Structure formats: structure tokens, C-alpha cells
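One protein chain is absent from this view; the other protein chains keep their places.
When the chains are written out, they are named A, B and C in that same order, and each has its own residue count from 1.
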Amino acid sequence: MAIRANPHLIDELEKYGAQDVVKCYHCGNCSATCPFSGDTFVFPRKSMRYLQLGLSSRLRGNLEPWLCYYCGECSEECPRGAEPGETMMSMRRWLTARYDFTGISGLFYRSPKAELLAITLVALLTGLGFTLFGMSQGSLAVYDGPGAFLPAEKVHVFDWIMAGVLVGLLGINCVRMWWFTVGSDKAVRVPPGQYLKQVLLVPWHFMTQRRYSQCDRKRPWAVHLVLMLSYLTMLVLIMFFLHRLQHGPAIDWTVHALGYAAALGLLGTTLFALRGRGLRNETHYKHSHETDWIFLILLFVVTLTGITQHILHRGGLETAANVIYIVHMMGVVPMLVLEVPFSKWSHMAYRPLGMYFSTLREKALLAEEQDSRTRPEPVAQTA
Amino acid sequence: MPSFASPKKIGVFFTHANTGRLDGLDLEKVMTFALELPEVTVVEDLGPIRRPDPHKLAEWIKDLGLTDVVIAGDTPGYHKPVFTRAMALAGGEADAVRLASFGEAGAATDQVESTAKAAVACAVHDVPFGLAVTPVRVPVHPDTLVIGAGVAGIETALRIADAGHHVHLVERAATIGGHMAMFDKTFPTLDCAACILTPKMVAVGQHENIDILNCSEVQAVGGSPGEYKVRVLRRARRVDPEACVACHACRDVCPTRVPSEFDEGIVERKAIYMAFPQAIPNAYVIDGDNCLWVKSEGEKCGACVKKCPKDAIHLDEEPRSVELTVGNIVVATGFDTFDATLIERYGYGRLPNVLTALEFERLTNASGPTGGRIVTRTVRRKRKTKQEEWIFDTDAPAPRSVAIIHCVGSRDQNHNAYCSRVCCMYSLKFAHLVKEKLPDAECYQFYIDMRAFGKGYEEFFERIKDEGVFVVRGRTAQIQRGDDGMVIRGEDIVHDRIREFPVDMVLLAVGLEPAKGTRHLAKVLDIQPGCDGWFTELNYNTDPTATNRGGIHVAGVCQGPKDIPDTVAQASAVAARVLGSIISGSIRVDRDTVSPAEAAAQASAIASANAQEASWPSEPTPT
Amino acid sequence: MSKESRIGVYICNCGTNIAKVVDAERVRDMVADLPGVACARTYKYMCSNPGQDMITQDIKENNLDRVVVAACSPRMHEPTFQKALEAAGLNPFLLEMANIREQCSWVHDDPGLATNKAADLTHAAVRRVARHQPLEKQEAPYTPVTLVLGGGIAGLTVAVELAEAGQRVHLVEREGRLGGNVGRVDLTAPYLDSARDILAEKIVQAETNPRIEVHLRATITDLQGFVGNFTATLSHTHEPDQEIPVGAVVVCTGYHEFDATRVERLGFGKYRDVITSFELEARLRKGRLETSDGRTPRYVSIVHCVGSRNPKYHAYCSRVCCMTALKYGHEIKSALPDAMVTDLYVDMLSFGKGGEDLYRRTSELKTMFLMFEKGDYPVVRKAEPDDDCGLLVEVQERLSGEAIDVPADLVVLMVGMQARGDSDQVARTVGISQDSHGWFIESHPKLAPVSTATEGVFIAGCCSSPKDIPDSVAQAQAAAAMVLGYIAQGKVQVDARYAQVDTDLCSGCRMCNELCPYTAITYDPDENRSSIQSAECKACGTCVAACPSGAITARHFTDEQILEQIEGVLAWSSSQP
Partner (left out) sequence: MEFEPTIVGFLCNWCSYTGADLAGTARIKHRPNLRVIRVMCSGRVDPTFVLQAFSAGADGVMICGCHPGDCHYLEGNDKAFRRFQLLKRLVAAYGIEEQRLRLEWVSASEGERFARLVDTMTAELRELGPLVRPPDLAGAPNPCPEVPREVAHG
């Protein structure tokens, strides 16, 4: 059964940041340039083709955008300036929107104004909430200990509730991702045993960004790894060692050393990325979607306020520390609530899952091929 | 159709397409000029619009009561369909939409404004631009200068000389023949290039009406159409071609070896050399940059002089200039090939068995270093210096697999965005030669679009496939050193997979670029090189050989990539122009100086004359 | 022949073209001892300057009076070697060539048998050349009037070009108007210039130039004579036949478009909204780009290669359709800004100047390009009632590997070019040949792309193969150059090969009179003898073979020359001892 071509898909993807896809004349240069493009997954050309023809069903079940790390070589070598790397990037945004069952993601990507509005709203609510909560708890002049404006233990409860909600939302989206890319495809039968056998791939890729390191260019990987590990460190420190971080004024070097390193890592990499996007000095920084800016600026603000708040606290300026703490939370909450399930942050889940699912598909296809090979050869067809 | 019955209301709309042709044009002045033309009621600058709405335009046309519309700009044709439709929607005459193209006349920069005005005036009066510009005719000198003696220059020179007129044939190299002399076979008939070209070269060499100025370059051009004064620099040949009998005695004693340009560097020649045995003039020449005697200013060597039995060698010869007076100048400077080292991932220059097209032409040529055997390059230690060098040895192993990569440097905005037009076919020819000489070798073509458009080309493509050549749709991304030879990687699009396999030899179908020095020559001749560096013809459709200067013509590849049949046809076409001017005794100086007022008057006169007897096509009857 | 002749035999290796299969040295050794052979040599490239010099040198030094060159086809290099003989002061007709490349080394694999054959052919040439006679070429005046067949862009260009050089031209057009197929086009690719302006300029120039006589609704029915001295008979629809003397004929009869009904799956003739490219041109020109029921199409689909690149119809590529289709991409988008254009192609042949640029810009207009396999045409079918389009075009898309349904309200078929139905009649009348597709054959695609086998008859434009406007114009100008070459010289050389009647032997039976297709033979009743006008004789030799009294000789193809040749080819290889 033939699939109906849809000329409007490109228009839709353009809102997600795709540009110049129409210029592609399918020479195949990009696919051959990409070190990840192989027998089972040939990309980015094929994905570009689905997009050009508007085959949204094919595109929705496509894992290939998650296999691309946007080193930018394909775009640089493209003879038509069709920006395959950026197209893959925009497809990741589009896929994120498809996986998200609430529709919020699509709204944010298509309309940065809506995202900004949502961020402002959440930030204001957070600010208001924490101020009211703080006033009910103690004095603005006390940072920690008895009478603290925002007692760490209580804030921590809030942290865990938020984390639970976010994991739940993201979890549902991940299941949807599985359904679109593996579950609903009748051509691929993945035996349950395989799921278990390959499951370690998820933490492995999450932690090491192993695949990213296989790109010909190493610097983007290094920057990304530092950012990711810094963030992860900070997350672990906050989720599990918050009391040791927050209590002062003494410095607890066992956690603070890690915390400082992570803060520096975050600060350095976000600055690096912001500068790169501003100057467009690397191929993957050449085109920036509004959501890229929003995310980076949020992260930068959060890092900066986090550091400031810490310095103020250790410096004994507790009132100022509390004010900045609220500002910090006004960045942290919208960043986590909106970015993690609905926007750029979600890729920390989709990417490793992409690796995992693609391996499953690959193994299943391979098994099928071997299976068919043991069967008698069909009569050779002449071309 | 012009008519006196009802008064016309003409709207002139200006558009921009950012082609660069309007640079330096003061549009205001053209618009003011347009508004003063009779019957013009509206002049609008639409700006760089992308897609006007036909319904809005229709309303506009209706409101203004326009009967005729003129679209003016650098490429006004892009908006003709929408204006035509708008006209039809408004109930007007669809045929009353006309174009005034500023690009058409290929005018020099200082002429842009007057050409634009004239074009608008012509369109307003519904008179083709070419008719309104009265050609000024001046007497013409019967001699002709042909610059470049490749197949195009040779063909033009022969056509003119055979008709009994004198031709000066200027060639930068020591021999005539150009690139075609280097080829082995020609597509699609596979007749040997030498068999076609050498008789023509011999005919040129023997022709009483042609004088060959080899080792020469045009330095300056003065005078005016009809009588150009040309100064030609004749570099020192240092061997008298009249006296030399090509006995090779000098070559045998010459101590200096350098890579042979004619053989694309795959073999060496001496400092005193003949590019190839059939060279015309059939005489030796000394390469002053490498000759020991010349370099040492007479201190060293000089062995050849002693050996020469005819006293033909004059090592102290100095370059000199000659002055020529000619009526017509034909530019046939041809092309150079794309520098494949610019695409690093193909490894040209690093990997010894990645060859360019011309290198392969020489390798497979019967008079090449291996007598036409296709072998891989192997390493050898130089006897004296013990340095390693890569050479083609007749006894070296033949490649077991050969990959041919199309569009190297062509159709690529990082290099040359245009298509070089000949590479597909010569690549197919290479595949055939590989299969013919090495039936067991595997041969792969990596292509994007197979452009087999000429007579017998498509059939040739089919034949190549029947011969067992694998054609892979997809561009190769890279060639890397492998364990045993090289590994090539490319996408096989139709079969949806990445192909990565070892090959012994890779042929790069390098594209064509304007010959080195083309821009300089354009300046000397005061004619226009286009955006890609190829010379711009006066009119793409109707004047493919004329330039913006009267009496200066372009022929062959220097106007744009072409295969041999098209080059020969175009070269003959130039001869028509030259012979026509000589026979009629005068030459058109047209479009060098266009007076808008005159053009407008002329157009108006033609228009009213034509009002009685309509003579150009309106709605045709299909046959 | 009383005196033993001194023949030089030259065997060419043609690089390895001949020597790879034929043992040239052995052939040389075999023929060296034949009677009359004074010297025999081999050389790498006989046609090269040194090769030719070797022959002229030998003629002078060894006193040769006849030469045999065993090399490529005489159709290729006979003139070259004839010139070499002339350079040495020998009559060019004292040359004979043995074709040991095209008809030997290139078609045989067995070196032994091929060498034998080459030796036989060379032997025959030696035997034949011994009987050659020096012949002198004759000169004839050249009538500086040119007949141009076809009033399309090529014919108009030839006519205007010649007239501007001050020459008289008869421009003959079958239809009632000038302009040909370009007259059916609105804008030209790649710059979207106005075809109407291009044509109008040429037509006005042709019609207003007093040196051009335009014959509309006229055809050529007969062409007699020879180069420089033709008499053409023109037949007009409403007027009596007209005979005009001309020096040369340029055939620019153009092409006809492919009949798209032949490709059934495209639905042309079945669905009213499947139209040809020419119909689209007409609609664009009228500003009414609508479907058959007057709706504004939302989807327009363009199908390439209709009738081209398919052995079932025409194996060749029609060369202009891709560029035209890209042009349509722009035109449709301009007229219908909201329409979506799909372009179904095989390979995109946007090869000319500005071509690749047009392709890129058409892509940027969001034209959807779909690639199908050569010969595997898309299938056009009616859309379902709930579809938002009238037709669906199903294509096996190669770049995605998917079967795709393309929505279409209007399907435009890029019909290819084919030889005109009347081209065989034209070919017969003017004496030129056609290839298997019906296109006229040029005498050599690279050496002489506009000349034909008949001297003084030229071809230009699409009648020899598909071409775009600039290439047609270049060819037309090239043909004009050939004609101007004659005019500049003012005379032509008549072939020295013609038939002669020995009046002593002629019995006046008049058998030959009827046979001659050129009426070159006249009978003198007073003398009761026939005689031949040498300038009109084209040397076919039919009369020679027929003459019962052996009174007619074909110069350079005499009975004895051919009989010697027969004995020569058989002397070594006849099966009978």
C-alpha cells in the first residue's frame, strides 16, 4: 500500500528549527560521512527523505535522530548546504513533542513565547510560594539552623515530590517512545530476553556518552560530558546530601569539593556553549532554536544564583543569601518542571533509550536475517 | 499587439532577484525614464518580492485599468506567470504581459543604466530588444586572432582559414591540441581522440592561412571593433621550430628531468622536450624554468646545443612582443580541471592510487607510460638519491577493483556549484576502458544523477551496465588507507545501505574550471567573465558565442563546460560570425553603447510600423 | 601496365588499436615481397605528423608512384593520406587504404585469423593500387544562394546569419507560420527569458531582410545537382511548383513531440487533467492554469522522461525536459503561490550553464522531487472522493524505497522529442541518412557535427538529435559557417570519381539512360551514343555494371581495379589450393 506524500510536514518541522531540508538532492554524502551510519541505520539522508516526502509515520518510528550527536561534519561537507545535522536536531525536537502525551512539548517548540510565558509563570509561582512558605517558617535573616527562612529539610521534601512527578511524566513519554519505535512495529519482534540482556546499555550510555566519544571530533563530546557529569553530580548532591551542602558556615570538604567542581563545570560549559552559539563558531552552534537559548540561559542563571547564594551564605550575608536562594529556586523549578519532561532536558532519557532501542531493533533484524538464511534461498531475481 | 484603436495604459513593475546584475544601478533614474514613456501610467518598484498574490495583483490591474504590463528587473521572467494569471483574472489580454530584462544584454558595468532604460523602452513599445538597438557597423580587418589552440580554437581557425582568410592562432603551450590531445578515447563512439584531432592539427600546421604563435600570450588589446591592435608576448622557445627535425638527439643528452605536464606528471620529461610525438609544431622546445643552462645563466651544461645536427637550439633566445592587427578575436581558452587536493577526504595527493581523470587518460593511453596498460602505482627507490617515489611500472599489478567517483568539485557549493557536463560520460568511458582491458576487475561508478544526454549517450550508459560495471547512486564520502590498498565508503542509496569495501584504484571525475588566467584575459579584452568565471555570452539563447564587445567572440569550454561535439559546433558557429563579417566587410558594434532615447525612438517606430502588419507570434497553433 | 609500379605499403599500429590483435610486422613481411612493392613499413600512428612525413619522405626518396596504407577506415583518414601524397607531389588517387582496424582488429579476437585477414586486405589493396590512375579534380562554380528547410529557431538563425553576411536565402516552412516548436513555449530555461521575444526578433529579421525569401506552407519535393549547383523543387500548397537554384541546403526540420497516449499507465487521454508539457505552456501563456473543470489546482505533478530513456519508446534522453520541468516548477509556483509542485524524475539532467542553479532554486521553492526507476513509470489513478485532490500518482520512490502516492490535480507529462514523421521523406529527397531513431546522421559527431554524407547538405538543430535552444542556435550558426566557407571561396571542387562513356564502344542501346537516377546521362540520337555529364554524376556505378558492351568506366572503381582486388583478397586465403 502506497503511503500518501504530505508536503506540509516540512512546514511543521520548520517550526522546530529545520531549515534548508528542501535543498537536499540526495547525493548520500552525509550518510557516508557519518561514522555511526551503518548497515541497519543509514542516516541522516534517509531521515531527510522521510521529511521531504512528509512520511510522518515513518519519521515518528525513526530512532535515527537519537543516534546522531551533531558533530556537524555532514553539514560542513553537504554540497547543497542542506544542513543535515540541524535537520536531525530539529527532528529530535519534533520527536520529543511526539513522545510527549500532554502536547505541552509541541507547544513550547512551536511557540517559544508560550515557553517563556510558562517559565515566567512557574518562576513567579515558585517565588511567591517559597516566600510565603519562608515567612511561615522563620526569619528572612536566618539562612540555616533554627528559625531558618527556608529550612533545608522541608525544602527537600518538596524536591522529592517534584522529582517523583517529573520521573512519572518522563516515564510515560519514554513508554510512548518505545511504542512508536519498537512496540508498534510489526516487522520487528524483540524477544523479552533481549530487553533484559541489553538493559545495561541505558546507564552505560547515560553515564559515559560513549557513542558521542566515537565522533571524529572529540571536543563537543568532552564539553557535553563535563556538563552532564557536573549536572549529575549536583543532582546527586542535592537529592541525597542537601543537608550537608546547606549547613554552614563551615565548609564540609567531602561534599563541597565535589559541589565546587560541579559548579565550575556547569558554569564553564554553559558559558562555553553560550559563547559558541553567540559567535556561531562551530557547526553545531550555527543554528540555534529559541529553546536552545532558553535552556542555556536558564541553566546559566541557575548555576550563577546557586553559586552566589552559597558565597553569600558562607560570607555571612544570610538575608541576601535567602533572597538569592528564592531567585535560584525561581530558575530551578521552571527548568526542571518544564525542561525535563517537555523540552531539551528530556534528551537525557531519550538518547540512552534510543541507543537501547536501536540495539534491540538491530539484534532482532539480525536474528530474522539469520533465520531467513537458514531457509531455502528464493529464486534469484535479475535486476 | 500594438494598436491605435484604443488608448493603452501600461504599468511598469520593477522586481529584484539579487543576481548582482543590478549592482550600481540607480533604479530611481530608470523609473523616472519609464514614467516619461508614452502610455505608461504606473511605475512601481515591487522590491525583492518572493511570491506576489495573483488575486491582489489582479485587483490592482483592474483598479488602475491597465491594458499592458511590463515586468522589469534582472530576471523578470520569474514573475511573468503570476502577472499573466493576474491579467487573465482581471479580464485583460494575457499576452499583454511583457518582460524587460536587464540581464539580457550582458552589458558592462558602466552600461547598466542605459541598457536597463533601453530594455524598458523596448518592452513598453512591445518590440524585442535586439531589434530596437540599431547595430552600428564598421569596416572590418580581414585577419582574425584565435586565442587558444585546443579543439575549439583549431576548429574555428580551420573553418576561417579554409574559407581563405588569415588566422593568427595564439597558444600558451608549445604545441597546439589542448586537452583533447591528452585523451585516449572519446565517448560514446570510443574512437581514439588522436585519430580525430591529429589530422586537424596537421591541417593547421600545414595551412597557408594559419600562423601558429605557440608559447605566446595576449598581453594587451587596443583599437576598437573592426580593427583591434593586439600585442602578443612570444616567450622564448629556444629551439627554432623551422630548423628542428625532431631527431631526439638533444633530449638524449639533457640531464634535467621534470614531470611532464602533458602526461599530467605521471611520467617525466627532459628540460628540452616535445610534449608528445604528434606535437604541432613538430619541434622541440626548452623549458626555461628547468633548463640548467638558463638557470645558471650560461654557466652550466649546454650539451644539447653541441648535439643538435641542425643548429636549431638558441639557448639565449629572448622573449619578444609582436603586434597584430585583426578584425575579429575569438577566445577559445578552454579549461583547467578542478584541484582534487582541495577535497581532503578523497586522499588525492596522499594516496598514490587515487588518480584524477586526466592522469587516467594518460595512463590508459597507448602512448602513455605503460603503453596503455592499466596498472597500480608502485613504489620504487630512486637510484641516486635513494628516495622513494611512486611510479607506474608496466609490470606492476593491475588493479582488481576500480572505483570512479563522479562530481568531484562539481555540483558542490563548497567548490563549484555548477555541473561540469562531461564527467558522467567520461566516467562511463573510463569504466568501459577498465572492463575492456581488465575483464576480471570490478568497476564501480558512484554518481548522483547520470547525465547521459547527447546522441548515443544513454545507449552507451546501458552498454556499460551490460558490461558488468556496478553503478551506485550515491556520492562517496571518503577514501582511506586500508590494510591492502584503500577502503572506499559511500552510500548506496537505491539499496539503502552504506558500502564500504577495499579498492585498488580510485578515479576522481574532476570537474572543469575556467583556465588559469581567464580573469586576467577578460580584463585585457574588456569582456565579462560570469559569476562562475566562464565568459558570459551576449545572449544565452540566441547569441551563444558573442560577447558584449563587437568582434570579440567566445568558443568552446571557456564559455561554459561542453563536450567535444558541442565544442566543435560552437567553434564552427563562431566562424560563421567571423566569416559573415569578413564577407560583408563590416562588423556589428552592437550593445556596447546603447542609447536609451534612440532605442525608445527606434522601438516606437518599429511598433507603429508593425501595428499595420502584425508579424510576431501570438497564440500559436500546435502542429 | 607496362612498367612495374613502385608501391609503398604502410601498416599502422594505431597505438595498440591494431597491433593488439593484428601482427603488423607479419603483414608487412607478407606483402613486402609482392610484385611492385618497393617498400613496406609499420608505424605507431600513421596518421600523425611523423607518420605522414615518413610516407612523403619515402615517396621522394624511394621514387614511389603508388601508396597503400593499411590502417583505419578510409572514411576516417583517406583525405589525410591523400594530402600526404599531394605534399610529395603524387596524385592523391594513387592511394588505396586497407581497413584493418574497424573491420578487422576491432571486431576479431583471434590474432592469427585477424592477421591473415589483414594481410589479405592489404594484398588486395596492393593489387588494386597498381591499377590506379591519376585523376584530376574539377572545379565548378558555387551558387551563393542557400536553401534552409524549416522555419524554427535553427532555420531562422541560419537564414538571418547568412543574410546578415549579405547572402541570399530561401527559407522554407511547412506550416503557415515561422517559429516552430519554440513558438509554443512561453519562457525559456534557465533564465526564464521570453521565448516570444527571442522568436519575434528572428522572425522580424527574417521577414524584413530583402535577402531572405520566406516560403510558407511549402515543402521540398526534389533536389537535383551537386554542391554549389543544386536545383531544388519547392511545392507550395496554393501555388505552382517552383524550381530554385541553390548552392547548399541546410536541413533544420526539428522534431515532433512524443505521443503520450502510448504510455498507458500515465493516463494521458484517459484523465482530462493529465496534460502534456506543451499544453501546460499554452495554459501558462493564457494565464489560465486550471484543471479541466475550471478549478485552481492545489497540487501539480510533473512526470519526466515520458517516452524518453525507455527502450520501449525511445532509448535516448531528450535532453531538454529536465530543465523545462524545473522551469515549470518556478512558473507554477509563481502563478499559483499556494500550489504544491511535485516533480517525478529519473535522473536530474540540469547540466547546462545555469542549470544546477535552477535546480537548487526550484528545490528551495519546496518542490517535492521523487525519483523513479528508468522505465518504471508512475501510475496515475483517480483519487478517492474524500481525497483533497483529483488524481493520485503512485510512484515507486527510489530515494526512500517506499511506494508513494502523490496528490495531483494536474499531471504534466514531459513528453520527449522524436524524429518527425516526414523526416524519412526529407532524408530521401536531399540524400542524407537516418539513424535507427529516425534522426539525421551527421558525417562525424566530432569532426563534422553539421555536415552529412552528401556534400553541400547540412543539418542543424533538433533534426539530428534533441537539443536545447542555445545548442540548436550554435549548430545553426555552425551550418551557416560551412555555407559561408563555400561562399568565401566562390567555387567547389567536384569529385574526380565519376563514370565515363567510351564512345567507341558505346552501342547506343540506351539501357544506361533509364538507370541513371540523376539524369546525368544524355543520348545523342545523331551519333547514336550516350554520354555522361561528369558534374551531375555521383559515381554510383549502376550504369557501369549494366552496360552490355562494357563501354562505361567508373573512374576509381573500374572493373579491372575491382577484379584485381577480388583476386587479391583471395590469393592467400581461398580454401582451394
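Quick note on the criterion: contacts are C-beta pairs under 8 Å (C-beta built on N, C-alpha and C of every residue); 3 or more make two chains touch, one makes a residue touch a chain.
Predicted model only: the values in this text are computed from it and were never measured.
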What are the shown chains in contact with the chain that isn't displayed?
-> B, C
Give the residue, chosen from C:Glu86, C:Asp110 or C:Glu364, that touches the chain omitted from the document.
-> C:Asp110
Full-complex touch with the removed chain, picking from C:Gln133, C:Ser292, C:Ser433 or C:Gln493, is C:Ser433
Could I get the residues of chain C that touch the absent chain, sorted low to high?
-> 73-75, 99, 101-104, 106-110, 113-114, 116-117, 120-121, 124, 424, 428, 431, 433, 435-436, 441, 453-454, 497, 511, 515, 517-518, 538-542, 544-548, 550, 554, 557, 559, 562-563, 565-567, 569-571, 573-576
What chain B residues would touch the chain not displayed?
-> 189-191, 436
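Note that only the chains that are shown with their structure count from here on.
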Which whole number of Å gives the spacing of the CA centres of chain B and chain C?
-> 24
Roughly how many whole angstrom separate the Cα centroids of chain A and chain C?
-> 66
Give the residues of chain A that touch two or more other chains, as numbers and ranges in rising order.
-> 25-26, 46, 80
So chain C residues touching two or more other chains come to 348, 360, 399
Residues of chain A touching chain C in their complex?
-> 1-5, 7, 10, 22-26, 46, 49-50, 52-55, 58, 80
Touch list for chain C against partner chain A, complex | 340, 342, 348, 359-360, 363-371, 392, 394, 397, 399-400, 402-407
Spell out the part of chain B that touches chain C in their complex, as residue ranges.
-> 51-54, 75-82, 84-89, 94-95, 97-99, 101, 103-104, 128-131, 159, 162-165, 186, 189, 191-192, 194-196, 198-203, 205-206, 246, 277-278, 280, 282, 365-367, 371-372, 411, 417-419, 421, 449-459, 462, 473, 493-494, 496, 534, 540-545, 559-560, 564-566, 568-577, 579-584, 606, 610, 615-617, 619-623
